[in-house]
Structures are given as C-alpha cells and as structure tokens.
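Only one protein chain is missing; all other protein chains are in place.
As written, the chain order gives the labels A and B, with residue 1 at the start of each chain.
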Amino acid sequence: MPTDDHILLMENITKRFPGVLALDDVKFDLKRGEVHVLLGENGAGKSTLMKILSGAYEKDDGTIWIDGEQREISSPRYAQELGIGIIYQEFNLNPFLSVAENIFLGREPTLAPGVINWKRLFAKAQEILDELNVNINSKEEVGDLGVAMQQMVEVAKALSLNARILIMDEPTAALSRHEIQQLFRIIRHLKKQGVAVIYISHRLEEIFEIGDRVTVLRDGKYIDTRPVKSISRDELVRLMVNRDLDEQIPKKKAKLGPVVLRVDNLCVDNRLHDIEFSLRKGEVLGIAGLMGAGRTQLARAIFGVDKISEGKIYVDGTEVSVSSPRDAINAGIGFVTEDRKSEGLVLNRSVKENISLPNIRKFLSMGVLDFEKENRTVDEYISKLDIRTPGRDQNVVYLSGGNQQKVVLSKWLCSHARIFIFDEPTRGIDVGAKKEIYQLMNELTAKGVAIIMISSEMPEILGMSDRILVMCNGRITGRLDGEEATQEKIMKYALGELNEAV
Amino acid sequence: MKFLTLSQQLLLSLVACILLMFSSGCNSQKFPGKPTVALVVKTLNNPFFNDMEEGALQVADSLELNLLVQAAEREVDVEKQVQIIENLIQRRVDAILLTPSGSSEVVPVILKANNAGIPIINLDTKINMDLLKSDGGQIATYIGSDNYEGGRLAGRYLVEQLGGKGKVAILEGIPGHETADSRQKGFLDGIAEAPGIQVVTSQPANWERNMGYTVFQNILQSHSDLNAVFAANDLMALGAVEAIAASGKNYSDIIVVGFDAHSEAIASIRNGEMDATIAQNPVQIGRMGVLQAYKLLNGGSVPEEITVQIKLIAKESLTNNNIATD
Partner (left out) sequence: MKLFEKIEFDQIRRYGTVIGLVGLCLFFTLLSEHFLTISNLMNVAQQSAIIAVISVGMTFVIITAGIDLSVGSVLAFSGVVMASALEGGLPIPVAIVIGFLVGFGCGAVNGLLITYGNLPPFIATLGMMSIARGAGLWYTDGRSISGFDDGFRFLATGEIFHIPVPVIIMIVIYVIAHFVLTRTKLGRYTYAIGGNEEAAILSGININFYKNVIYGIAGLLSALAAVILTARLNSAQPIAGIMYELDAIAATVIGGTSLMGGEGTIFGTLIGALIIGVLRNGLNLIGVSSFIQQIVIGSVIIGAILLDTNLKKMKTRSKR
C-alpha cells in the first residue's frame, strides 16, 4: 500500500506478449521531488513498464496507485490527466512549427473558436521557458534549435500539461557534456518544485550525479531498489548483468604489423582539411572529437560515400581510388555506421539477407543464389559472433541493439574487410553487449585487422585505442599515444587547441 | 490466438458486407424460369444510355424477360467490356444487346458468342462489320440511328444559317470511335456543298462537358471571328455555350450545334443559347433492341438493320411541333 510521500506506486505489474513474459511481478515506487533511476539492460522491461505507466500499453496484472488512489491507466490521454508526462528518445516535435506552437499543440489559446490567440500563445510559452530558466525564444522554429534545446521544449511541453511525474527515456543520448549539465540543472529545478522524475539511462556516471534512488530490472524481473549514495558502481553493474565486470574495457594489445592504410592530405569541400594519418595492421586508431568535428565525414570520405576533393588514399602501399562504397569494399574496407537502424541494416529483412548484402557475389553460381552456401556461411557467422536470434531468417528489427551490431560486423567480416571503420560502435548498446563488442574488436586486431574507431565515449576511446586522433572543425588537432592520453588532453584538442608534436 | 479471431472477424464482416450488396444489387435470379437478355452499354453515367436502358426495361417488363444491364467503369475501357461479355457468355444468357466501346475490338468476343450460340444485337455504335465478316462472325441485327446522316443534317443546317459563308470549329469526341468518326464525316460532307464555309479548327474534347468548355475557350482565344461550332455531342456543346458566356460574347454571335437531343440541350435551345441539336431516340433504340431479342428467342426472324429515325431540332421546330424527349 502507498504511504503519504508516495506520488506513485506500482505493484505486481505483469505484462505478457505472445511467447514473451515482458514484465513479471514488477514493483516500482516514486516519491515527491525525487529522481528515481530505472536501470537495466536492453530488453529488461524498462520501456514496457513506462509504456504501461503512460497508458500506451495495458497491463495484464498488477495495481497502480497515484497520490494514494488506485487508478486504471487506460489511455495516454488519461495518463496526461493524471499528471504523467513522458519524453521519448525520439522527440515528438514538429520541426517546422514554433516552440510555442509545439508546446501547446492542440491546446492553443484562442480568441474565437478556431482562431489562435498568437500573442497569448507566445507569452504563455515564454513564461514556462523562463521558469525553466532556459534561453529559448518561444517564437523560434523548433528545427532551428539544437538537440538539447529541443529536449527542453519537450520538458516545457510536459510541464505545460501540469506533469507531476516526468518520465525521461535516455535523455542524454544525444547531448554533449555541457548540454547534459544544463539538463541536470533543470531536473534539480523541477525537483525543488516537487516534480518526481523517472530517469532511464545506461550511463552509470549520470546516475551517481543526478539520481536519488535506483531500481534495477533484469529480464522482466524486479531485482532491487537502492539509494544511490549507498551503492557502488561495480555493485550496480553486477545487479544489472548478474556477473562481475572486473574491467569494462578489456583491451588486448595486438602485435602491430605494416601500414595498411595511409591517408594523405585528404580534403572534402569545406568540411575536411589536410587529413593525414596512417593505420597499421592490428592497430586500433581512436578518433575523438566533439559532435560536428568532421569525424563521420572522414569515415564517409574514406568509404567512398562522399566525394573527395583532394588527397590520396593508399591501401597496402598502393593508391586506390574510392569513388563509391563498392570500391572501398573491394579495397577491403568495412564501415560500421553510427546509426545501425538508418544506415547499417535493412531492418525488415532477415539476418541472412543483411549479412550477405555486400557479399552476394560470393553466393552466386551462374547468376543464381546458392542458398546452401549462403546459409552455411551465415550460420557460421551467427555462431562465431554468438548472434542471439531464433534463426537466420529472423528479421533484424527484432534483435537487440548488440545483436544488430553483430549482424553489421558479420557483413564486413564476410566481405573479408581488413580495415574496419567503427563509428560509435557501442551507442545504444547495453553494458553486457558492449563488452562483447570490445572483445570482438580484440579478436579482429589479433587476426591482423586494422580498426579506425570513432567514439564520443571517453572511457572507450581511452581504453581501446592504440593511438588517438582528435578532430575539431574538420582538421586533426591532436595526435596522442594511447598510453599517454588522458581525458583532459583529449578535451583540450577537441576544443580546438592544436598540437603538432606527434 | 486472438489474432486469428480478429482476422476472421474482419473477413466475416467483409463477406457480410458483400452479401448486403447483393440483397439490393442482385436482380437476375428472381425469376429463374424466364429467359434472360443482357444489355451491355458503354457506360451508365451518360443520359443517352440511361434512356436506352429505360426503353429496354419497359419492353422487357411487358414481355416478361429478365433484363441484365452491365457496363464497364469507364466508357473507353473496351477490355473490361469484353470481359463482361465473356462472363455473360459463361453465364449463358439468351441474347446480348451490345453498344460496343470499340467497334473492332469487340469482334473477337462476338465470335465467342457466336460459338456459344448466343445472338448479338448491335445497338447504336456499329460493330466493324468488315472485320467481323472476314473473321466469319455475325450479328443478328443492327439497330441505331444513322450518325453519318445526323452529321450531314447538322452541316446542312449550318450552311443554311450562315448563308454559305463563315468560319466553323468542330469539337470532336474521343478520336477513333466509330460514332465520332461518322458524325464528323457526315458533318464535313454536309458543309462540303458550300465552299464558303471554312473549318478553322477541329479538336477533340472527349465527349465531356468540361473539356468542351476549356477546349472551346482556347479556340475562342485564337479565332475571335468564329461564326459557328459543331460539337459531336450535346455535353461538349453545352460546355461551348458556357465558354461563350464566359468570353463576354453574345449567344447570337456564334451558332452552336450539338448532337443527341439531351434534355439540357433542348432547354438551352429554348433559352436561345444553343441553336440546334440532332435528336436520336435512345429510348426507341432500347425498346427495339429488346423486341428483336424477343422475336429471336421465339424463333422469329429479324431484319438485318433497323434505322431509328433521326432529326434536327432547332428553335423554330421546338415552337412548331412539340418535341418530347420520350
């Protein structure tokens, strides 16, 4: 039963999907003015639980109390009326409307039926924004705002609906360090006003910074709830994955061989300038930098997607011209893109079709697909990379983030790529799967594969790289050895300080 | 398993929906003892064919025949019309009255009807008889008005009204149609007697009223001194009348002659907007069609061709005789 300081209590929540028990007797509670972190690997049931709370799903079993009253949350609309606001990872904002219009979409103040009172609309929106202490003009178009500011608009929208329970699903996924601080400031501000926040995140460091209590779910089951102050990082990870991670980044140095890739004076119209580096067999070359530093552009240029305006690329010492991805693939380059869903995979096709997509020629005999050969090869990669799928014919959309990433890796392993470009290889992947990806990278380098790893995660860059390039504004501003690199040094170069020493 | 039941539900409701349609739409098997005659026309959204249907229904009722009326969704879709006839052959109707959407294109399916022993009575638009005969096919009879003669009547009327001299435009029907071709040919022959009459332009407006309007508006732009227009049907003529009004000219400036004696065209002539139209008698064509089918089914013989009278209606004739549209 709920006590007085509970704004929300969920008990015995159970949800079944055909063949899957998504939530099994889960409980969760929330007190006024606290930030309660909901933690768990992908597929642990966090999203399902939140969808039940926000009225998107119906629970099969269990009870929900809000402000001590038992409630059946039958629709998103009713959840809204109860003061539950949710901010999804993908924003539901219209980029072509103004901030104010977005905040009050469908609830605009009117002069007469159907006639919007614009003055009042902008004023009311500005009031909310000012109260949040964010520097946004309510007349601005949402599309012109940065990601962080758009998130603030979402928060403002939720507050305009008098939300007292605010659900934030991975709010920092797309934010820079500075923007995260700004978000935290606002969360603290909301706390003071008695708003309770349910905070979903993979990033452990954030939990310690902003969270009051943390509840861990695993495989649809409730594991534990602890005050953040009295729990250690290792303990949290153990609760999540039920296994000890002595160290999160299991880097194994491989024997370095000759230079396999050399990029000489590479330029792409106004976006990349004088890029020069080389990559050795078995090496992991980390590329650090802030968003928009040109790291992804560099990867796209090397992979033949974007036109190179100047400069040369050498593979194994001979110059290659990469005017299309096909050329790059033929030269032995594989590109594991940042956004698996929009660039790496054909989601509604099978594991098999995705793996064989760049390699189809290998399976053709007289122009006809040799299914047997294809199946054999695909199965080989499924077992070698331990891709958890019911079978090769499963559509990749149903796989977890980590397994999707393994499918992308299989594509390039199958094409016998010797140079891998990883763009944010572990973004959106849970802790356990992350480690597997790192181990795969170790295995690759041990076999003599060379890796370019673009990453925004400092521990990853520091932990995995043999050497580090730091980029800023389309240029390489720093070159560091893996051993000597520190977070501070990288940050310095990423902000634009040049170092020509290395 | 609840998904299966949902799909079943949807399917069931679909079937129920279709069943409902039949209760209102199915009119064929009410009198299983009676012979069934099918009337296949070009389209059922043209008053001309509605009139034809009405005439056919009148006679069918009094002769105790089942009448099945069918048409393709689109007037020009001869392939769909052919499918309908094939299906009627499968259904073994006793006779088919047919206004073909394409004179030559229906020839193969008529051969099929011949093989099945189902008599074809050709109404209005003439089947390409040369092609049919060369393929060894036959029809029981043709009933229609003489479109060529109608066109000639229209041409003569214009010559008379213009005093043998003037500039004339033609609004054509869908090109390549037997009906359109004969009306136009008749018209050109009708004005050929007067060398002073000059056809300045001849453009298709696809039998449609709004096309008639736009096409004629464009014609007026380039030929402001136009004296008369012949439209191959009344819908296009009515469109032309609206274009004249929009251009700011007087109705009396341009003589408009249509074809079909559409009830709106008659009204327009009364109001002094259009000047003349050619009256066919679709009701009579429909009546005659069913009557000939009845004769055939009872072992009688029918003439090879029956021409239903055609005449020109102008303002003068409207006031003198009382022309009814039947």
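We take it that contacts are C-beta pairs under 8 Å (C-beta built on N, C-alpha and C of every residue); 3 or more make two chains touch, one makes a residue touch a chain.
Quantities reported herein were computed from a predicted structural model and do not represent experimental measurements.
Among the residues A:337, A:405 or A:477, only A:337 touches the chain that is left out of the figure.
Set against the missing chain, the residues B:151, B:166, B:190 or B:204 yield one that touches it, B:204. Among B:54, B:105, B:189 or B:242, the one in contact with the hidden chain is B:105. Within the complete assembly, residues 3-4, 6-7, 10-11, 14-15, 17-18, 21-22, 24-29, 44, 68-74, 76-80, 82-84, 86-88, 90-92, 102, 104-108, 128, 131, 134-135, 174-176, 204 of subunit B touch the chain that is not shown. Residues 17-20, 22, 47-48, 51, 303, 305, 324-326, 328-330, 335, 337, 342-349, 353, 356-358, 360-361, 364, 367-369, 371, 390-391, 394-395, 397-398, 411 of subunit A touch the missing chain (whole complex, contact as defined above).
The criterion applied here is as follows: only the chains that are shown with their structure count from here on.
Subunit A and subunit B, compared by their mean Cα positions, are separated by 67 Å.
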